[in-house]
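A single protein chain has been removed from this complex, and every other one stays in its place.
Order of writing sets the labels: A, B and C. Residues in every chain begin at 1.
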Amino acid sequence: MNLDVQTTIAWIQKLNDKIQSNKDHLTSLDRAIGDGDHGINMARGFQEVSKVIEGAEFSSPSDVLKKVATTVMSKVGGASGPLYGTAFLKMSMANKEETVDGDGLAGMLEEALAGIKQRGKAEKGEKTMVDVWEPVVEAMNEEFDSGRLREVAQSSMEATEELKATKGRAAYLKDRSIGHLDPGSVSSFYLFEAMAEALEESE
Amino acid sequence: MNLDVQTTIAWIQKLNDKIQSNKDHLTSLDRAIGDGDHGINMARGFQEVSKVIEGAEFSSPSDVLKKVATTVMSKVGGASGPLYGTAFLKMSMANKEETVDGDGLAGMLEEALAGIKQRGKAEKGEKTMVDVWEPVVEAMNEEFDSGRLREVAQSSMEATEELKATKGRAAYLKDRSIGHLDPGSVSSFYLFEAMAEALEESE
Amino acid sequence: MKKLINDPNDIVTEMLDGFVAAYPNAVRRVPDTTVIVRKDSPVENKVGLISGGGSGHEPAHAGFVGHGMLDAAVAGEVFTSPTPDQVFEAIKAVDSGAGVLLVIKNYTGDVMNFEMAAELAEAEGIKVDHVVVNDDVAVEDSSFTTGRRGVAGTVFVHKIAGALAAEGASLEEVKAVAEKVIHNVKTMGMALKPCIMPASGEPGFELAEDEMEIGIGIHGEPGSETKKMASANEIVDELMEHVLPELELSGSDEVAVMVNGMGATPAMELYVLNKRVQEQLSEKGIGVHETFVGDYMTALEMAGFSITLLKVDDELKKLLDAPSKAPAFLK
Partner (left out) sequence: MKKLINDPNDIVTEMLDGFVAAYPNAVRRVPDTTVIVRKDSPVENKVGLISGGGSGHEPAHAGFVGHGMLDAAVAGEVFTSPTPDQVFEAIKAVDSGAGVLLVIKNYTGDVMNFEMAAELAEAEGIKVDHVVVNDDVAVEDSSFTTGRRGVAGTVFVHKIAGALAAEGASLEEVKAVAEKVIHNVKTMGMALKPCIMPASGEPGFELAEDEMEIGIGIHGEPGSETKKMASANEIVDELMEHVLPELELSGSDEVAVMVNGMGATPAMELYVLNKRVQEQLSEKGIGVHETFVGDYMTALEMAGFSITLLKVDDELKKLLDAPSKAPAFLK
């Protein structure tokens, strides 16, 4: 369960694939409780990410993630751009080894979560991507495992449906936000699902 | 077949009744080849005409028609306002007798037509109310007869359907104006039909 | 019909009151009329400039009342030209003895009602003249027909004649410059969606989701042609193809441009359209003196736009650049 350059690239390309094929889904989730652009933003940004990392030379996962971070920051926009941008930047700074092991991965995700929370000032329970990232980090801190990563990401993503938003655009809807999945939590689930798949395939 | 004050009032009230109950019809005719306000304009104006002449004292048909003229001019607007206003004014000026006979009536209509043509600069065949007024005047100049009045007004109104407009708003549509009745010709038909009915009932 | 109105019968009077309430220091309503005048009317020794027509074209015509532009605007019912008595009230309110010029858009109703008002005024000894604007190239120009409609180009007539009148020019001079503008201004418009008459609740025409109407006027009436929907660039190209030849422009000529929204066209789209208009002009080597993008002469909540080109010389440029305090045309 180790992350090297190639696995990192595979992870990000898989993430891009999921985003592109779920673009309309993410957008329509955002239409229900936001402004209907989350899929469009993510698809635009990760399209560019995918292009930029394809065929480029990288010396470490940190190197790849830094490129992802700056591209996301300048191409996604909206709320998700700076948040994912910060998350990737923090991951890239957390561990500079050529191959990152399970403990290293857990540490990277923990740093990313801290960055997201600092940037967005949201806590768990406010119906944002934090509601996926925090349970994932807690579980991976116990033991990093790709199956469990996918499981926790999915169940906590699904649990956002019943939450009432107090941060992000969905907060304007108050009780009307209940009963809809949080779009950023769904894209975060794709991120973790892609990570799990890439790690499993690299074994 | 004589027109006195009471018959004049009856004529105008009947005309108003027809306009009010055909308001939507006139408007939708105008929507097809104009700007969709002819019924609205006529209904607004003749509503006021009806109110103004009701219960008022008049010494002659000319007197009534003058009141109708000034009210129409200040309440109808659009193209039809000045045209009908002019028509009623010319009728009022053409004959000041207390009771107007058939010849007098034909003379009044002739003056009205001259006024309409002078004001609107349209000739017969241009798909305007002139296409009803001119045949009516020609026929009534032979012999004034209420049955024939109704007949000629109706058939010439119906004949406007096949004409191509070269005056008024419908002219902008060029060939697209063919196949629709001219709204001002239909309201002119109501005017003559109301006149025929009032004259017949007064006998 | 979904509109932000109260009783459709009160729409004109409420609109006029709401307009005056927005600019109470600049304009007033002549009591018991649908006439908006400059608050300081009549202006001593100045030719009075009056325009008007049916309502539904806002900010036209009241929005162009102000120092450097109109002295009065006369409002009719929605899309229905005002009656002679109302126009006459406007004439009386702005006449200072220097004479009054009526700017009429070429519609049978407007021409007749304004002419009748002029007759009433002349009978009272007021010097009145008029010009008829006919800038819409969508309509055939023939002396055997009603002729071309007056549309957005009228705004340039207001501005330029108003600037000359503000300089103290005579009625003859103001009329002459208005006619010069009329001779040099051409417009064509199109619609994506019709507008709905408040009194009837009905649209002026029906368009499928993939259709547009080319060659429309400003009264919600059908255009000269219904076509398949096209891109912004294709639409601009088509309208320019009609407008440009009419002005017989050569390389050294300059124009003023108006990209006019019809009421429900967002500014974003108008800018996108303007990009192509300017590209077309610059490709042809035609200079642009000034560009106006926005809602100037609308048709209720119609979605669509028109392109107006005014060929300008030094005189017209100077007058176009002159100051204006009209709320909808501040300069």
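Just a few scattered comments:
Note that in this section a residue touches a chain if its C-beta (ideal position, glycine included) is under 8 Å from a C-beta of that chain, and two chains touch if they have at least 3 such contacts.
Since the structure is predicted, the reported quantities are computational estimates derived from the model, not experimental observations.
Across the whole complex, the hidden chain's contacts among the shown chains comprise A, C. In the complete complex, the residue from C:95, C:135 or C:301 that touches the missing chain is C:301. From the options C:33, C:200 or C:265, the residue with contact to the chain not on display is C:265. Annotation: of A:5, A:65, A:79 or A:113, A:79 touches the absent chain (contact as defined above). Touching the chain that is not shown, out of C:58, C:77, C:95 or C:254: C:58 (per the contact rule at the top).
Residues of subunit C in contact with the chain left out of this view: 2-6, 11, 14-19, 21-23, 55-56, 58-59, 63, 192-193, 209, 212, 229, 231-233, 235, 259, 263-276, 278-279, 291-293, 295, 298, 300-301, 303-305, 330-331. Seen from subunit A, the chain kept out of the figure touches residues 24, 27-28, 31, 33-37, 39-41, 44, 73-83, 119-120, 166-169, 171-174, 176.
Simple rule for what comes next: only the chains that are shown with their structure count from here on.
If each chain is drawn as a node and touching chains are joined, the picture fits none of the line, ring, star or complete shapes.
Centres computed as Cα averages put subunit B at a distance of 32 Å from subunit C. A separation of 55 Å divides the Cα centre of subunit A from that of subunit C.
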